[in-house]
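Removed from the display is one protein chain of the complex; every other protein chain stays in position.
What follows is chain A.
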Amino acid sequence: MDTATLIARESFVERGARERVAGLLDAGTMRELLDPFERLRSPWLAEQDIVTQADDGVVIARGAIAGTAVVCCAVEPAFQGGAIGEVGGAKIAGALELALEDAEAGRPVVPVLLLETGGVRLQEANCGLAAIAEIHAAIAALRAHVPVVGVVAGPVGCFGGMSIAAGLCSQLIATREARLGLNGPQVIEQEAGVDEFDSRDRPMIWSLTGGEQRRATGLVDTLCADDAQAIAAEVAAAVAAGPEDPARVADVDAALARLARIDGDRRAEAEWVRDAFQTPTDDGSDS
């Protein structure tokens, strides 16, 4: 890359949630729902002496991408590490449920989820988890009607229950710095021991949960540079692609076959995990 390109390149990751959404939508079409002036704050954080935010760290906006109606749900990574609480979770779940009603009524609206989250907000525990479950259900139902597009871009990554939401998307876009996993490195180290997983061994962590590995194992559909324009182009392509039929995650047999190929006693290493995740082709041999 020449220096002019490098200077012109605008990072997607460096943008806040609202700015990320604005950059994806056609000019002049952004309309925020439940914006900060509605002052929908977390009732739980204040009780724990934690500063709240007027949008609870989630931005919901309607608009269009290349003329197609979309609803963007963006998690703000700078607030509470993007963790999902009751209010923010309900904003996403509600937006997806409204999109489902529209889709069923023949007015398709494509959901675009910008996920940058450590998962449920621990301070809100079950209230956040309940919202995440609603998000899962809504994504699964929506997939029959419209593509559900997910983006995991920044170093916060996407973990916990929200990693399941990412997995349920019909199209998932990630950068190489993004990580995707059910449990974060510290949690795995704490549960399984440092010999199994050293949470300070950064190359090892990214080799297993980073964007490149997740692309190679089929859990991410598109690997993209941290470039606001490039990511917008990938999102637009995914929005235009139409619903996924049949849905990838609906193929339970393939997932079970993959699981069967994993030796649980063996310490995970990038190379053999990639091999085990190869999708068998029709004739039964590994592709």
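We take it that contacts are C-beta pairs under 8 Å (C-beta built on N, C-alpha and C of every residue); 3 or more make two chains touch, one makes a residue touch a chain; residues count from 1.
Just so it is clear, contacts and distances are computed from a predicted model.
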*From the list "Succinate dehydrogenase cytochrome b558 subunit", "Malonate decarboxylase subunit alpha", "Branched-chain amino acid ABC transporter permease" or "Dihydroorotase", give the UniProt name belonging to the chain omitted from this structure.*
"Malonate decarboxylase subunit alpha"
_Which of A:35, A:134 or A:212 contacts the chain that the document leaves out_ = A:212
*Among A:39, A:107, A:202 or A:266, which residue is in contact with the omitted chain in the full complex?*
A:202
*Which residue among A:41, A:145, A:176 or A:274 touches the omitted chain?*
A:176
*asked:* Considering the whole complex, not just the chains shown, which residues of chain A touch the missing one?
replied: 1, 3, 6-7, 10-11, 13-15, 155, 176-177, 200-203, 206, 210-212, 226
